[in-house]
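Removed: one protein chain of the complex. Kept in place: all other protein chains.
Chain nomenclature is as follows: A and B, assigned in order of appearance, with residue numbering initiated at 1 for each chain independently.
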Amino acid sequence: MIEKEYIKELAHELMFDLSEEEVVEIQKEYETFSKQLELLEKIDTKDVKPMPYPFENETNYLREDVVTHVITQEDALRNASYSKEGHFVVHKVVK
Amino acid sequence: MNYEVVIGIEIHCELKTKTKMFSGSPTSFNEPANTCVNEIDLAFPGTLPTVNKEAVRKGIMACAAFNLEIDTLLKFDRKNYYYSDLPKGFQITQQFHPLGKNGYVDIEVDGNTKRIGINRIHLEEDTAKQFHIDDETLIDFNRAGTPLIEIVSDPDMSSGSEASAYVETLRQTLLYIGVSDVKMEEGSMRCDVNISLNKPNEPYGTKVEIKNLNSISNVARAIDYEIKRQSEILDKGEKVISSTRRFDESSRTTIEMRRKEGGVDYKFFPDPNIVPIRLSDDWVKEIVNSLPELPSERKKRYKNDYGLNDNEINVYLGNRDLAELFEECMKYGDKARSISNWLITDVLAWLSKNNVEIKNSELKPKELVRMIELIEEKVISSTQGKDIVLDGIMKGELTEDIINEKGLKQVSDEGMLLEVINKVLDEQPQSIVDYANGKDRAVKFLMGQVMKKTRGQANPSLANKLIVEELAKRINK
Partner (left out) sequence: MEKIYKAFEKAKNDKCNAIVTLVEPKENLNKGKLSGEPIILKDNISTKGIRTTASSKILDNYYPIFDATVVEKIKAEGGVIIGKASMDELAMGGTNLAAYTGPVLNPWDYKRMSGGSSGGSAAAVASGIVSFAIGSDTGDSVRKPASFCGIVGVKPTYGRISRYGVVAYASSLDHVGYFTRNVKDASLMLEVLAGRDDKDMTSSFKEVKEYSKLLNSDVKGKKIAVFKNVIDSLDNENTLNLFNDLLNKLKEKGAIIEEVSFDNDLMRTLFPVYFIIANCEATSNHSNLDGLRFGVSEDGDDTREVVINSRTKGFGSLIRKRFVIGSFGLHEENQEKVFKKAQRIRRLIVEEVKKCLEEYDCLIAPASNDIAPLLEGNKIDELSDKYLIAENHMVIGNFTGYPSMTVPMGFEKGCPIGVNITCKAFDEENMFNIGLAIEESTGLKDLVAKVD
């Protein structure tokens, strides 16, 4: 069983909220998930390294230090909800 | 009660590159907000990082300068946390495989040398700049993605003076090898200090972190204050609280920003978008071998070869451009002491008065040396050098041209000088009386008159000698 408070904390660490129903759903889904985790535990992974990339061939490529691409301030701010004097603005609403 | 003080320092240092750590947009210095960015720096969806070769090169130089073992397999990890100055929601850093590890640097405190371990140097990227104004936060992403190295010391320091010597040595070295501007006031070098106190023979005490110290003197001040503060807490039998603090300039105290409870979980994992990069041994060797002279080596050379004193040497170690100018001058002359003297006093004064940076000045080193030679050969006086010639050569003119144009050559012809002196004595009979009555300053007055008549060109020591002789002749008559 996974605690409701823990679920909410996990969500908050990723900066979002959950409704009470969603928390309950996660608790339920976690039951299945934890059984799937048991399937993992059955596999002996002693001395097996984690595999973070599909191919682990090393590359030699490094980007040369030459300006290749810069955008205009207008393009930078084009998608911002709020901007001011060339800056992105986080607008705080005082209730 | 006396406590053992344990200090470790983390330094973030912006690398001098043309482009960002993971994108091909330009690094900026005081450019208008959000003009040195592209979609990668702003973390638009679908963008991917690419590793800047020059940043890696400069990182390797820093590792070499501080004797670190260099890992030729370059790997990057994600440090996940949310903050509005961190566009991707994670910082790409090298948590698990730093570029360099296990190095050291020797520092000097009160004439003694101490070796400070450097635990690691790793590459990472800087965040955006934020401005909090009333109920708004303004964000400028020009700095976002700027290459950084983080230099983490071992907890080997035990006083404010050791810590400041360590930071100064690092600063000088990084400046000398040209990897960074290391301007603490402007934030291109930032310093976090970890400090704890414990009773002798007991385990380390609770660690307190002082963040973002912006000058070397503040490093020492903050540590001295913190030692005092923590000692008082421990003396009372109380516990030091694990916290992050900042140094307050005006009160010269440290102020708690937040407590550390359980630590933040950054959920580190290898960045799947950057496969391990193998650096060729030849390339790394080439970088290490082409490392410029380190300040510690230069210090020895200036002392042994040029006989400069510690004060002079320190000026050069703190000012690489001036040191380069000195090196240039030494190509044209061998009078190290007097060249150095002119540079440190008169040239620096001229530059600051005229608000010119060394690298933008038009001074030709050869001309400065020539002027010094002519002074020593008594062709011109040092007053003429300071007042007239220096200003010209600082603007790119030639020493000889100035002397000729302004007629500055000293009159060292005895006959000519005697003629002028006698004329002056004829005009100033009172001075002769004064001198006869033992008033020595009459000579100074007469000297002034001679200089006036020769438009400053009289060889001062010769003129002085002749005035005294002529006075004696007249009094004895």
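Details
In this section, a residue touches a chain if its C-beta (ideal position, glycine included) is under 8 Å from a C-beta of that chain, and two chains touch if they have at least 3 such contacts.
As the structure is a prediction and not an experimental result, all values here were calculated from the model.
When the full complex is examined, the chain removed from view is found to touch A, B.
When the missing chain is restored to the complex, the residue among B:R57, B:K75, B:K88 or B:R190 that touches it is B:K88. Residue B:T50 is the one among B:T50, B:T254, B:S340 or B:S431 that touches the chain not shown. Note that of B:E39, B:E373 or B:D391, the residue touching the chain absent from this view is B:E39.
Summary of contacts with the chain left out: across B:R115, B:K239 or B:K267, the touching residue is B:K267. Residue positions on chain B in contact with the hidden chain: 39, 42-51, 78, 80, 82, 84, 87-90, 137, 139, 141, 265, 267, 269, 271-275, in rising order. Considering the complete assembly, chain A touches the hidden chain via residues 7, 10-19, 22, 25-26, 29, 32-33, 35-37, 39-43, 45, 48-55, 59, 61, 63, 71, 75, 78-82, 88, 90-95.
Going forward, only the chains that are shown with their structure count from here on.
If you check the complex, the residues on chain B that touch chain A are 17-19, 23-26, 32-39, 42, 44, 50-56, 73, 82, 84, 131, 135-141, 265, 269-270, 272, 275-278, 280. Every residue of chain A that touches chain B in the complex is listed here, in rising order: 13-15, 52-53, 55-73, 76-77, 79, 84-92, 94.
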